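Just one protein chain is left out here, and the rest sit where they should.
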Amino acid sequence: MYKYRKIGLVIGISVLAAFVLIAIFSPVLAPYDPYKITGAPLEKPNRNHLLGTNNMGQDIFSRLVCGTRATLIVGFGGALLMVLIGTCVGIISGYYGGKIDELLTRAVDVVMALPMFPLLIMLAMFLKPSILTLIFLMGILGWTGCARIIRSQVLLFSESNFISGVKAIGASDIYIMVKHVFPNILPLVLVKFVFATQDCMLMEVGLGFLGLGDPFMIDWGQMINRAYIKGGFALGLWWWLLPPGVSIAFLSLAVASVGHSFENEINPRLRRMIL
Amino acid sequence: MSVLEIIDLKTWFQTQDGLVKAVNSVNLRIEKNERVGLVGETGCGKTVLSFSIIRLLQPTTMIEGKILYKSKDILKLSEREMQKIRGKEIAMILQNPTTALNPVLKVGDQIAEAIWLHQGLKKKEAKEKAVEMLEAVKIPLAEKRANEYPHQFSGGMKERALIAIGLACCTSLIIADEPTRGLDVTTKAQIIKLMKDMTKQRSMLFITHDLEVAAEICDNIAMMYAGELVEYAKTDDVFKNPLHPYTQGIFNSLPNRGLKPIKGMSPSLIDLPSGCRFYQRCDYAREICKNRHPEMVEMENGHFVRCLLYD
Amino acid sequence: MIEVENLKKYFSSGMLRKRYVKAVDDVSFHIEKGETLGLVGESGCGKTTIGKAILKLIKPTSGRVIFDGVDLLKLKKKKLRRLRPRMQMIFQDPDSSLDPRMKIGDSIAEPLKLQGDINKGEIKGKILELVETVGLNPEHVNRYPYQLSGGQNQRVVLARILALNPDFIIADEPTSSLDVSVQAQILNMMNDLKREIHLTLLFISHDLEVVRCMSDRIAVMYQGKIVEIGKTEDIFDYAKHPYTNTLISPTSIGDRVILDRDMKNASDYTLGCVFYQRCPFAVERCSKKEPEMIEIGKKHYVLCDRVT
Partner (left out) sequence: MRAEYLIKRVFYSVLVFFITVGITFAVLRQIPRSYPGLDKSVIAQYFVYIYNVLQGDWGYSQGVPVLGLIWEKLYWSLIILVPAISLSLLIGILVGAHFGWKRGSKMDASVLNVMMFTRAIPPYWWAIMFILIFSFHLDLFPLGGYMSISALDRGISYSDILYHSALPIITLTVYSIPGTYYLMRNSMLLTVGEDYILTARAKGLSEKYVLFKHVLKNAMLPMVTMIPLECAYLIAGNIFIEIIFSWPGIGLLTFDAIAAKDFSLLQGIVLIDALLIIIANFSADLFYSHIDPRIKVGGGNV
């Protein structure tokens, strides 16, 4: 099972790296301008148009390649903000304990019980959707899970003696949090980051599907939506509908398998001799 | 007829760091109504030995040798047959009372469970018996206490409840794994007294790291070091005339007996030395001890030791 | 050297109905320079809390802790941090006393780095010196705590503390999780160090025998209060408080009295003697009036009204 996870990690990272490269080099890789009409509407995949064209005659392959960017940026950016807020709250709450902890834990409980996705929709619409808005909103609405887990981890060893020991040699709280607490929870933060990335990517495509993507970028969600609304699958136009869906599924799977291998790494099943 | 006879038992298991040879060629016999103390320090394999007897080890563990319970080799029994022995014939009292009781079940029910299962009583009768058991381990207001949950019990009372579970079914053999560890001095004294009273007419394997506790309760003492027994004798003999340098060292390092430490530390069970396992820490070590592994020899009547000094 | 006056630490719990636990209740004692005071008591009697409260690792409810003429509890954070290196604490579980992600050498070097201008070469030399003082090999420096045994880790903790040249050390059950043979090694080493560098020590333990080996004077603690304090010989030979006597010979006490304690929380006592519930000599007035500390010999005090 261990070896098996390692393979998962390698495949996951390779797929992820491929997507990142595609996103970086998308202007070079895309054979056409994704916004330009370069062929007849609804061409089947052919030599000129690798994945055919949509109902407006735009090249689907080019759109797919250019759409990678939005998903990856929002995915990583949103996750970064989520984990940043979550880690800070978690460390402060677990380290200081007492009243601060009580207050922050309650805040986490409350934010966790907010209807996140509907709020995300409403606020995204209100603040005019853009990449930055989406990252910001995902960050401030989605940090609670991370904060909760990190807090419980920090709590485990903030009671342990070595923290008291470092305090006793005259170290400041910030020094302890940065030098001792953070390195000890770093593996967990990493795992949380990977899973948060997956969530943010799925949310980005989901919001795109609902018409709340960045209007100045091509996104996969919007592609799926368009193909679906215009009867893409009722008419059997698989090349229109399939590519963006398969791409997000692939990407999300790759991220998930990286996350699961990391998780396995930090949590090796306790090898107990007694049942 | 002896209640338990362990013949040439080996228990090894694999970990990430390597093969742990926790129990190596252990021979031990417990007669009817005899209480044997198994004394050793952390990581000497004494807990693994006890779990080998009751067979609660991971299925991947390698166990060799024979464990005869009333002349029946229990290593050959199926899991189902073993379940009929656990709790009914051989009972185990685990260490660490704070985690060894189920937090969501009433204490009385946790005792009654075993009685109900093994003695074919009705649930109500089993519960009444459980209350009797709580009284027997001297928990006041037993009837009320039986309906409480573990978190409402103090540490000493949890230990008593654990003992009640172990003794509930009038088993013929009790294995007690460090029941006094982590208890306060006064509580410890009471638990020792209780264990002594409750096991008067029973056989027991009492596992501990504390020689003095073992002396209070047990008739015989087996010293374990690095996965093997190094000395076995009547309690008095061990105290008056300890033969193995390790046993002597343990006595000398007690705070009230001079606080003279044994140098170094126990070898890891993964990487055992080929000669005498105590060679590196022994004050009497000679060249021969480095390469020759000593055998258990009987010095006086019933006093065994594993040391080349007596060869 | 160090003086503790009327130290109190109450913990509260519950939101709607507050419940208080008096972990440390009005405790006073002092330790002379170069002296070792042993603090004995059962688990949960507040002895660890005292240790942490003296170093202000937890904030006491009230009281004064005077170290070298300075009241620690009134100090500002910054000044306290500057003073802290002079007082150190050794904890019960050595395996959790070191940062699991730091190499042994870095752990020992950390206090040196934090405490001033000292260059890398000097640090290296100092580490090796300290490692030798506590009886470890230089090769241990590059290992991680999980690769060492409990006894070795406790040596590392000691080395790290000695790096600071502290004047006062609180040792909180430093050997209770170790095997007896290793315990003897550590205790002997501490005794040697005490002689060599004139350490002032507060030695906390549940084990009276261990405390006896280490201390000049002994304080016996019960449920947040010191019930008896005196010279080591006096405590062992002329113990006056009934609780001290049960500690010295635990088998002498019957079943009934001790079980009662199990059913009471420390917070339930409002009036009267803390030991009333378990005391074999208790009379009615013990439950009504709190006893006062009385001097019954040279430097020998007992918290009991019935001692005459």
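Here the chain labels run A, B and C in written order, and each chain numbers its own residues starting at 1.
The criterion applied here is as follows: a residue touches a chain if its C-beta (ideal position, glycine included) is under 8 Å from a C-beta of that chain, and two chains touch if they have at least 3 such contacts.
Everything numeric in this text was worked out from a predicted model, so none of it was measured.
Can you say which of B:23, B:67 or B:91 touches the chain missing from this structure?
B:91
Tell me which residue among B:56, B:272 or B:299 touches the hidden chain in the full complex.
The one listed residue touching the chain not shown is B:56.
Which is it among B:151, B:257 or B:286 that touches the chain not included here?
B:151
So which bits of chain A touch the chain we can't see?
Counting only chain A, the missing chain is touched by 1, 4, 106, 109-110, 112-119, 121-123, 125-126, 145, 198, 202, 205-206, 209-212, 224, 228, 233-234, 241, 245, 248-249, 252-253, 255-257, 260, 269-270, 272, 274-275.
List the residues of chain B that touch the chain left out of this view.
Contact residues on chain B toward the absent chain are 54, 56, 79-80, 83-88, 91-92, 94, 96, 99-106, 110, 113-114, 117-118, 148-149, 151-154, 162, 165.
In this section, only the chains that are shown with their structure count from here on.
Quick check: how many Å separate the C-alpha centres of chain A and chain C?
Centres of chain A and chain C (C-alpha means) sit 49 Å apart.
Touching two or more other chains, which residues of chain A qualify?
Residues: none.
Can you list the residues of chain B that touch 2 or more other chains?
Residues: none.
Can you list the residues on chain C that touch chain B in the complex?
Contacts found on chain C: 42-43, 149-152, 179-185, 187-188, 206-210, 212-213, 246-247, 250-251, 253, 255, 258-260, 262-263.
Per the contact definition, I'd like the list of chain C residues that touch chain A in the complex.
Its residues touching chain A are 52, 55, 57, 81-82, 84-85, 87-89, 91-93, 96-102, 110-111, 114-115, 157, 160, 164.
Can you list the residues on chain A that touch chain C in the complex?
Residue list for chain A touching chain C: 157, 160-162, 164-172, 175, 180, 183-184.
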